[in-house]
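All protein chains of the complex are present and in place, except for one that has been dropped.
Residue numbering begins at 1 within each chain, and the chains themselves are lettered A and B in the order written.
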Amino acid sequence: MGESITFWVLAIVSVIAALGLVFSRRAVYSALMLGVVMLSLAVLYAVQDAPFLAAVQIIVYTGAVMMLFLFVLMLVGVDSSDSLVETIRGQRFWAIVGGVGFAVLLGLGIGNAVVGSPKGLAAATQAGNVPSLAQLIFTRHVFAFEVTSALLITAALGAMVLAHRERTEAKPTQKDLSRQRFVTFGRTGKNPAPLPGPGTYARHNAIDMPALLPDGSVSPLSVNRYIARYEESQGILSPEVAQVLEQEEAALRANGHSTPTVAEEARDGGPDTEPMDEDGVVAVPVVRPRGESVRESLSEEDGK
Amino acid sequence: MTTHYLVLSALLFAIGGVGVLVRRNAIVVFMCVELMLNACNLAFVTFARQNGNLDGQLIAFFVMIVAAAEVVIGLAIIVTIFRTRRSASVDDASLLKY
Partner (left out) sequence: MEPAEIIQHSGGAIGAAWLMIALPLVGAAVLLLGGRRTDKFGHLLGVLMAVASFVVAALSFAQLLGFAPGERRRGIELYDFIPGLAKVGLLVDPLSISFCLLITFVGSLIHIYSIGYMAHDPNRRRFFAYLNLFVAAMLLLVLADNYVALFVGWEGVGLASYLLIGFWQHKPSAATAAKKAFIVNRVGDFGLLIGIFTIFATFHTLAFNDVLANASKASSGTLTAIGLLLLVGACGKSAQLPLQSWLLDAMEGPTPVSALIHAATMVTAGVYLIVRSGPIFQGAETAQLVVTIVGVATLLAGAIIGTAKDDIKKALAGSTMSQIGYMVLAAGIGPAGYAFAIAHLITHGFFKADMFLGAGSVMHAMNDEVDMRKYGALRKVMPLTFVTFLIGYLAIIGFPLLSGYFTKDGIIETAMEHNAVLGWLAVLGAGITGFYMSRLVFMTFFGTKRWEPTAHPHESPAVMTWPLIILSVGAIGLGAFLVLGNRFMTFLSPAVGAPEEMPSFHPFSLTGLVTLALVAVGAAFAWVKYGRAEVPAVAPRGSFLTAFARRDLYGDALNEALFMRPGQWLTRLAVFFDNRGVDGLVNGLAAGIGGTSGRLRRVQTGFVRSYALSIFLGAAILAGAWLVVGNL
């Protein structure tokens, strides 16, 4: 009776979770649904006199495999979501026909394969489930077991080989980078030195405080464009910073786009500055879901 | 009672199969494959109980090992493909055709 209740509850849960796995748009949800199914199955194993497998199921599947899935998902783009538009004609229809047909036929087939009440494993596991399994593994199936170890090692090696990225040129050294910076400086006049941190000579050591030059004026290099925009929109922009921005815009209008702007400089390793739009004009920061701007290309959107 | 387990196993297997066929995200497809493997394992465990024989559990154990290895390699392949094509859609990797 207890088993029946367990079974029905877990069966319903696992089927719903499996359907969720298939039909949820977000890959992360799918992964979580898979976790639910696996845990349910672990319980079902335990109910069916397989405590060892239940443990292994939780440790290996729910622990290791699911972790791996999630890890890769994060790597590839956790926020990607599947388009539900089917591009292959007839694929979805035939998949569902096949799925239903398969489920019915398989259910009929193996449902009828069982005759009589289960024998139970009491006789086979007199020494306990784990020792009995261990005995089988290390006696009758020892060769297969050893082969699986070879398989696992091969898989580990294979994963390393596949994931390894070959470097095709020498890694630039500190010297190279430094030389490159000064070459750029000579050609374009771009500041080779690190940008001043915010708050230098400032009254507060905060990121929204521009650095002050020794004469007390604002250093244009240190103005964080995003924060400046934000403050401007909120009407709390300090007059010194506003003045700097105005001067800059005037210089921009006079020279076109040729002079390197603060924004461009800020992009190259400036302190805590967000990337700016291409043309260097200080733009209102677009509010996007976090990660989207970078991960955009990683998504599964069709037509890429 | 074991019949119910088997039908559940068949159901999960079919759902996994449909998932493989309709999803395009390679990682999700892979998860569906794992679902199918788990469904099989459930059937094995059930048969072990039905027949009073530990072999079913043993095979399920081996299936888990193989599945672990498979996941490692499969995900590595997905990462590699993603690295070169910036896409994890199985439909994008369709160069090997007429």
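In this text, contacts are C-beta pairs under 8 Å (C-beta built on N, C-alpha and C of every residue); 3 or more make two chains touch, one makes a residue touch a chain.
Please read these numbers as outputs of a predicted model, since none were measured by experiment.
K.L.:
Return the single residue from B:L21, B:I65 or B:A88 that touches the missing chain.
P.N.:
B:L21
K.L.:
Going by the touch rule given at the top, which residues of chain A touch the chain that is not shown?
P.N.:
These residues touch the chain not displayed: 88, 91, 94-95, 98-99, 101-102, 105-106, 108-109.
K.L.:
Across the whole complex, list the residues on chain B that are touched by the chain not included here.
P.N.:
Counting over the whole complex, chain B touches the hidden chain at residues 17, 20-22, 24, 90-91, 93-98.
Simple rule for what comes next: only the chains that are shown with their structure count from here on.
K.L.:
As a quick test, compute the distance in whole Å between the mean CA positions of chain A and chain B.
P.N.:
22
K.L.:
Note which residues of chain A are touching chain B in the complex, please.
P.N.:
That would be residues 3-4, 7, 11, 14-15, 18-19, 21-22, 27, 30-31, 34, 37-38, 41, 44-45, 48-50, 52-53, 56-57, 60-61, 64-65, 68-69, 72-73, 75-77, 80, 82-83, 86-88, 91-92, 94-96, 98-100, 102-103, 106-107, 109-111, 113-114, 117-125, 132-133, 136-137, 141, 144, 148, 151-152, 154-156, 158-159, 162-163, 165, 297-298, 300, 302, 304 of chain A.
K.L.:
Give the list of chain B residues in touch with chain A in this complex.
P.N.:
1-19, 21-25, 27-28, 30-32, 34-35, 38, 41-43, 45-46, 48-55, 57-58, 60-62, 64-73, 75-80, 82-83, 86-89, 91-92
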